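Of the protein chains in this complex, all but one are displayed in their positions.
Presenting chain A:
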Amino acid sequence: MDFNEVPVTSERKSKKKKNKKAGNKRVSEAENGESAGVEKKSEEKIMENGESSAAFPPTFSVSEIKNKQRRHMMFMKLKQEKRKQKLQLRKKKKKERAALGDKAPPKEVPKTIENQRVFDETTVDPEDEEIAFDEGTDEFSAYFNRLTNPQVLITTSDRPRGKTVRFCEQLASVIPNAHVYYRRGLALKKIIPQCVARNFTYLMVVNEDRLVPNGLVLCHLPDGPTAHFKVSSVRLRKEIKRRGKDPTEHSPEVILNNFSTRLGHTIARLFAALFPQDPNFVGRQVATFHNQRDFIFFRFHRYIFKNEKKVGIQELGPRFTLKLRSLQKGTFDSKYGEYEWVLKRHEMDACRRKFQL
């Protein structure tokens, strides 16, 4: 009962104070803390508050000091004090944990924007018949039903220079059945029918800006969809430390991580259909597309089972990051094509905890 009554009185006090004075926040906070001194944590908070209020008069703030050097000094002092208190608190907690031993409460999981993710209603339920049907009959179904073998044409924007050329070559070494062609100033809409006639299933266009690749258009043939990605942090093989020897011709295994929404599934299928269905496990190579906060990280590794427990991995490169800009229905037609999804900045990413993939 005491526990209940005390904070009530404190509230009243603070209210009265607010009414009397023009709402001095610090004072009311300190008062609140003092009166509700039941829990240990709050007690410590009071200590902090008490000390700070002891050091300075209640309305004092460091920023009010006019002398710059003095202000700086005082601010540093304040900071140091705060840090000290924090350390003490942590030590105390650690001690408590050690004292409690096995009975200690489980450690709190840190809050990240991923585990605080806003629920997305398009998250795919694997048992849903309708979505299963929709996915089973989409444009990639021919590949997943083993009717077609992937064949990829890689080209660039006009007159590629610098990193882009090597990036394309290395992409071609990662993806089996990939051919790099020089663009020769051709229009994409003219290339696409020729690709379809030659049984290509993908057209990949790497865009560059100031010698660095910055965009990727991935067009599934013969009838779409087309995805447009932003490419960033490209590290080619040469720039990667502790990399393994050059990759072999074997077709790699593919790992697709964290593609949970309906859009994410489509994108995952788009990536999966780039590689042949049956990986050569002899090659021990893995291509990973890892989605985190809507950024897709690509890594290419070779693994080895050292013994029954240990696995060693070795990065082969290249590595880069993709971010989806748009997904368009049908083959590449940026002007008249219909978009299934477009990234609308400031409208979609207004909430940091909402993810699209």
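Keep this in mind: a contact is a pair of C-beta atoms (placed from the backbone, for glycine too) under 8 Å apart; a residue touches a chain by one contact, two chains touch by 3 or more; residues count from 1.
Just so we're on the same page, contacts and distances are computed from a predicted model.
Think of the chain that is not pictured: of "Cytoplasmic tRNA 2-thiolation protein 1", "WD repeat-containing protein 74", "UBC core domain-containing protein" or "Vacuolar protein sorting-associated protein 33B", UniProt labels it "WD repeat-containing protein 74". Looking at A:E64, A:E108, A:E129 or A:E249, the residue that reaches the missing chain in the full complex is A:E129.
Check A:F259, A:W341 or A:F355 against the missing chain and you find that the one touching it is A:W341. When the whole complex is considered, the residue among A:D102, A:E121, A:E249 or A:E308 that touches the unshown chain is A:E121.
If you put the missing chain back, the residues of chain A touching it would be 121-122, 128-131, 133-134, 137, 262, 329, 335-342, 344, 347-348.
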